[in-house]
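Below are the structure tokens for one structure; questions will follow.
The other protein chains are all here in position, but one chain of the complex has been omitted.
For chain A:
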Amino acid sequence: MPPRLNITTLTRSIAFRPKPQLPSPARPWLRPAPSQCRLNSDSAKTAAADRSKREDAKPIEHVSEEAASMAQTMGEQGPDLSQGTPIEDVVKGDKSAQENLPKVMQDKLNSQAPKTTPNMAPKGSRSYSTTTTTPADGNGGPDMGIVDMRPLPEVPATPGLKFEMPSLPLPRDGHIKHRYDPVVEQVTNLLMRHGKKSVAERQMALILQHLRTSPIPKINPARPLLPGAPPPSHLPLNPIVYLTLAIDSVAPLMRIRSQRGAAGGGVALQIPVPLGQRQRRRAAIQWILGAAAKRVNMGSGKGSFAQRIAQELVNVVQGTSGIWDRRNAMHKLGVAARANIVLPRKR
């Protein structure tokens, strides 16, 4: 006799959970930290910070008020302060004063001047964005890698517990499997060959030590790093930020997928595909590792590959690496092929 099929248990055993569409976790130097200084709050000002009572901090008087006080000193009839004095009246006929007016008022004065070209993009800006991390909140400065510098918040004692409650948030390196920075972990895993993780970790430590002892990098203005990056003098003391900055600065925004048979005529259609943050980093790390492997080995011994990787990272930050050209070429191709993107039709 065949066993009876229990429909309720069958449905229960299928674990179907829709994958939550969460954005990738917020990353390194934009951590949500409670701001100490709230600029727009009026109650937080201390007495020493309030300079409004000081003579030199007071605003300059209005032209009419100045004229009125001057007239009072001279014993004459000044302008009427109950009514406002239009600036146009003040500067009327005064050519030198008109030149110092704000541009809006100058334009208003000579309204017969022709209008400039509308919707012109400001010069010197890229047509696409190169930012890797979007600031989640306005006040998140770069993470300087200082762990647990703030005193942990006090947790009220709960009666009946054998051990005291942990204070939240848990420290960043509290979990043994996630004790390293995600970027460091990703680079280590990509360095690993034949499953030898300890060798890869030793190389990673050598890379970071090399970054630590290397001189302060000179930033090339033609190759701008991420906006909001710490000044170059902070980088060697904080090798993880150095590494992250180098990787994130050259990380490509998209990859080019070649779709065969879509373009016709035997030509593959090139379709740009956006990459997630981890994928972008992976591409950048692979480029850096490839460039380091191609460098000439000038030393001997175990740590030479790590040294070459570290030199490549320094070159990336200084803007002398060929990876920048590679990234820019990929972005250019992506911009050229952007018409090939087929977006799902909206209803």
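Rule of thumb we're sticking to: a contact is a pair of C-beta atoms (placed from the backbone, for glycine too) under 8 Å apart; a residue touches a chain by one contact, two chains touch by 3 or more; residues count from 1.
What we mean here is this: contacts and distances are computed from a predicted model.
This figure omits one chain of the complex; the name its UniProt record holds, of "Signal peptidase complex catalytic subunit SEC11", "E2 ubiquitin-conjugating enzyme", "Small ribosomal subunit protein mS29" or "Cullin family profile domain-containing protein", is "Small ribosomal subunit protein mS29". The residue touching the chain not shown here, chosen from A:A67, A:A205, A:I219 or A:L289, is A:A205. Considering the full assembly, A:T213 is the residue among A:N189, A:T213, A:S258 or A:T320 that touches the omitted chain. Within the complete assembly, A:M298 is the residue of A:M74, A:M298 or A:L343 that touches the hidden chain.
Mapped onto chain A, the interface with the missing chain covers residues 144-149, 180-181, 184, 204-205, 208-209, 212-216, 236-238, 240, 294, 296, 298-301.
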